[in-house]
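So, chain A:
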Amino acid sequence: MITTLLYSMTGLLLFAMGLFTLFIHSHPLRKILAVNVMSTGVFLIMVATAYKPMPLGNIDPVPHAMVLTGIVVSVSVTALALLLACRVQETSNLDLLERKKQARIPEESRR
Partner candidate 1 sequence: MAATKETMEILYNCGTLFIILGLPFFLSGTVGLIRFPDIYTRLHALTKADNVGLGCIVCGLALQSGSWAVTAKLLLIWLLVLVASSASCHLIARSAMQKNIEPWTRS
Partner candidate 2 sequence: MIYSILTLFDIILILTMLWLAWCLLNTEDIFKAVVLFISFGLLMALAWVRMRAPDVALAEAALGAGLTGPLFLSALRRMNRTRKGERRLDSDENREKEHKANQEQG
């Protein structure tokens, strides 16, 4: 009973911390890390609800199967998100800064 409670509270705290970081930081890699921590918190709550200590019999396998699928999906989603973040930074950031600078210079000279 106390184990379920402990791990559920941990999952809740992890979810809250991840959500907070997702809101206040701007670097894309850190946002992906925050989403990963959030998903870990959710998995922790789901497995903690299925836990039973040894003499009380077997554990519920359905949340375990769902969490197993969720871990695999979260890894592939992380890989896709990392690729997209790299791509966004490579294609847009530098050129955008350059373009902004070049667009600003004639405006100022016109004044």
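Keep this in mind: a contact is a pair of C-beta atoms (placed from the backbone, for glycine too) under 8 Å apart; a residue touches a chain by one contact, two chains touch by 3 or more; residues count from 1.
Selection rule: all candidates are chains of the complex that A comes from, given by their letters.
Predicted, not measured: the structure shown is a model, and the values here were computed from it.
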Numbered candidate touching chain A, per complex, among 1 or 2: 2
Interface residues, chain A side, partner candidate 2 - complex: 2-3, 6-7, 10, 13-14, 17-18, 20-21, 27, 29-30, 32-34, 36-37, 40, 43-44, 47-48, 50-54, 59, 64, 67-68, 71-72, 75, 78-79, 82-83, 85-86, 89-90, 93-94
